[in-house]
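A single protein chain has been removed from this complex, and every other one stays in its place.
Moving on to subunit A:
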Amino acid sequence: MKSGYFPGCSLHSTAKNYESSTQAVCKNLDVQLEEIPDWNCCGSTPAHQTDHLLALALPARNLALAERAGMKEVLAPCAACFNHLRTAELECAGNRETQRRVEGVLGMTYGNSVHVMNILEFLVERVGIDKISAKVKRPLKGLRIAPYYGCMLTRPAKIARFDHPVNPLSMDHLLEALGADVVAWGAKTECCGAAHVLTRPDVVIELSGRIIYEAKDSGADAVATACPMCMSNLDLRQNAMTKATGKEAKVPVLYLTELLGLALGISRAELGMRKHVVSTAPVLEKIS
């Protein structure tokens, strides 16, 4: 199987291990990822907060490039990129006037032929849980994982159009298929504070802290995420959480694709497992 691929800026810098684990997992699952040639930044929250047309045009350039390259579907592993690309996809497809205006600022044509997928939709609906579970070599037995969806994988529902906006289950099912013990917990779709980390780190430490402590209290060995922004808020800020609350945080946070890769028997080096601030050693020990 072939699929278009949009890594986005984070997967090329702070989330290199998300990129390496996604690539490794896809290779293992016989999916050939084809990167959109010369892609640009999706504009993320700053474009969204600044100008609506800009917030559509920046991601739409990528859709237009994908279309030219003959791609019908594009995987965007970063949940935020997914949200912005999908917004552009839907708004262009839903309104001729919008499409025309976007084409005008792009100086390119775009025929609305590209469908953008997040990592869950891609793994669960394109590759399929059956195919994945048939390839599991090292089941994640005894590993208690808190599946964290955050906001942008399933919300706003009108944009994501996938799974349930408040109580999604696709990641739960996928992790179960890998043999993990999936923790039922209350913070699976709570917001980590996202881009506010650059202007109000205090608020983000509190919001992300609630998620980490909830995971800890429900006995999770690790949190699984599919978003580089969530990863950096949840993993990098645990010292600050500990300082703010006086209660030790220390919960490893892993990309869903890293957990999947481990279960598929892919080597830690290939997955990029060392690039975490909170050590993932206890997780690895439990499944080795």
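Throughout what follows, contacts are C-beta pairs under 8 Å (C-beta built on N, C-alpha and C of every residue); 3 or more make two chains touch, one makes a residue touch a chain; residues count from 1.
To be clear about the criterion, contacts and distances are computed from a predicted model.
Peer 1: When one chain of this assembly is omitted, its UniProt record names it as which of these: "Cytochrome c oxidase subunit 2", "Alpha-helical ferredoxin", "ABC transporter ATP-binding protein" or "Ribulose bisphosphate carboxylase small subunit"?
Peer 2: Record says "Alpha-helical ferredoxin".
Peer 1: Looking beyond the chains shown, say which of A:P77, A:P147 or A:G193 touches the absent one.
Peer 2: Answer from the full complex: A:G193 touches the omitted chain.
Peer 1: Of A:G70, A:G111 or A:P156, which sits in contact with the chain we cannot see?
Peer 2: A:P156
Peer 1: Among A:T14, A:S113 or A:T245, single out the residue that touches the unshown chain.
Peer 2: Of the candidates A:T14, A:S113 or A:T245, A:T14 is in touch with the missing chain.
Peer 1: Using the definition of touch stated at the top, determine which of A:M1, A:V203 or A:A281 touches the missing chain.
Peer 2: A:V203
Peer 1: Where does subunit A touch the missing chain, residue by residue?
Peer 2: 9-10, 12-14, 16-17, 38-41, 43-54, 57-58, 61, 83, 98, 104-108, 151-152, 155-159, 165-166, 189-191, 193-196, 198-201, 203, 207, 236, 239-240, 274-277
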